[in-house]
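Here the complex is missing one protein chain, while the rest keep their positions.
Order of writing sets the labels: A and B. Residues in every chain begin at 1.
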Amino acid sequence: MNPKQRNRLILITVIVVCVGIAVTLAGIALKENINLFYNPTQIAAGEVPKDASFRVGGLVVEGSVRRNPGDLKVTFELTDGAEQVTVHYEGILPDLFREGQGIIAQGRMNAEGHVNASEVLAKHDETYMPPEVQDALDKAGNIEDAAAPGTSSKPAKGY
Amino acid sequence: MLAWLHRLASPKRFHGLAGFFITWCGWGALVLFASGLYYSLFNSPPDYQQGESIRIMYIHVPAAWNSMFIYITMAIASLFVLVWRIKAAAAVARACAPLGAMFTFLALATGSLWGKPMWGAWWVWDARLTSELILLFLYLGFMALQSAIEDKDAAARAAGVLAIVGIINIPIIYYSVEWWNTLHQGATITLSEKPKMNTDMFISLILMSLAFKFYFVVAVLRKARNEMLEREQNSQWVKEMLGGSDERK
Partner (left out) sequence: MSVNEFFHMGGHGFYIWVSYGLALVLMVTAFIPPIFQERKLIKQITRRLRREQREQS
């Protein structure tokens, strides 16, 4: 490598390192804004905006889904393992919405500290398997260890 | 080592090597696409939660992997352009950009088509989706810069700087699902852990991913070889190659 080429290589390395540092700092500064949603714990701690729309993410608590007969109104609880928050929603829920599923709801806080959601999105995890395997796991009763989305290995993370 | 590199990257040698890879990777891509499509459409089970829509994954994930792989290829080729002024590398980098943009677009579009029925939204501004969109703009910026500068060598160098600086976006895309709360799920297949999916699903995904990679190798070399031929049309080796076959007539 002649000196000219070495200088070019050094210059490029310096540029990449500098931009890398700048992006890292920007990422750390914006960390909260880049997060798509708040946890129920953060809501309980009062970290969410009072008068603006925000997103909350968590697992739908088993047995908490109450549908209004006659219309599309639905109420359910979200948990991240530590805290819970009640969500009201009116509309069509995504295919993946079910109890125990991770979901993200967008909405505002109401006076009782519940969330009035205008949009509900389902979050699935990175585990894929055929239905028969899931049935077998259910029968064996070790659903928690094996595959239930979000309820298993890392409940607090991402929800 | 560098002398070897220059010899390897000499236009004549590049032309020969490209021809070899185009032929063999072309056949490889055909076989892989045939078996990959058979597996992904007929021979893999539906998902326990997502049903048949899981099959979109066999297009979406290979496209997304390609979008990042092509960017890395483009950035490395640009490094060879900037530091060692290798012409073949410039041709490869230039050929990469539209293919990379295409796979990025395909990943975004199929992601949308998967997200609508499963998540309930075509698009959300989460970190994974946004950083992948930035990747598309990096490709488009690279192409715009290439065509904005008249002199081809200067254009390759200017765009090369953009490509190399933009490489920072690649780890951001990859780790976005771990660093931030996103709607997008984490990685199913990692080097450190057993894939969290059924074997037939895994085979489908790997076959399709390899097919996409082979397709890229063939497509990029075809484009790069054409560009080299056009630029080098007055050099001795082109005259020998094309003029020689002519004399025999």
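In this text, contacts are C-beta pairs under 8 Å (C-beta built on N, C-alpha and C of every residue); 3 or more make two chains touch, one makes a residue touch a chain.
Note that this is a predicted model, so its numbers are computed, not measured.
**Student:** With touch defined as in the header, list the contact partners of the absent chain among those displayed.
**Tutor:** Listed by label, the shown chains it touches are B.
**Student:** Out of B:P46, B:G141, B:P171 or B:G186, which touches the unshown chain?
**Tutor:** Checking the options B:P46, B:G141, B:P171 or B:G186, the one contacting the hidden chain is B:P46.
**Student:** Could you please point out the chain B residues that touch the chain left off the display?
**Tutor:** Looking at chain B, the ones touching the missing chain are residues 41, 46, 51-53, 55-56, 59-60, 63, 98-99, 102, 105-106, 109-110, 113-114, 116-117, 215, 218-219, 222-223, 225-226, 229-230, 233, 238-239, 242-243, 245-246.
One rule holds for everything that comes next: only the chains that are shown with their structure count from here on.
**Student:** How many angstrom between the C-alpha centroids of chain B and chain A?
**Tutor:** 30
**Student:** In the complex, go through chain A and note every residue touching chain B.
**Tutor:** 1, 5, 8-9, 12, 15-16, 19-20, 23, 27, 31, 34-37, 39, 57, 93-97, 104, 119-134, 147, 149, 158
**Student:** Which of the residues in chain B come into contact with chain A in the complex?
**Tutor:** On the chain B side, the touching residues are 2, 45-50, 54, 57, 79, 82-84, 117-121, 124-127, 161, 164-165, 167-168, 172, 177, 179-183, 185-188, 196-198, 201.
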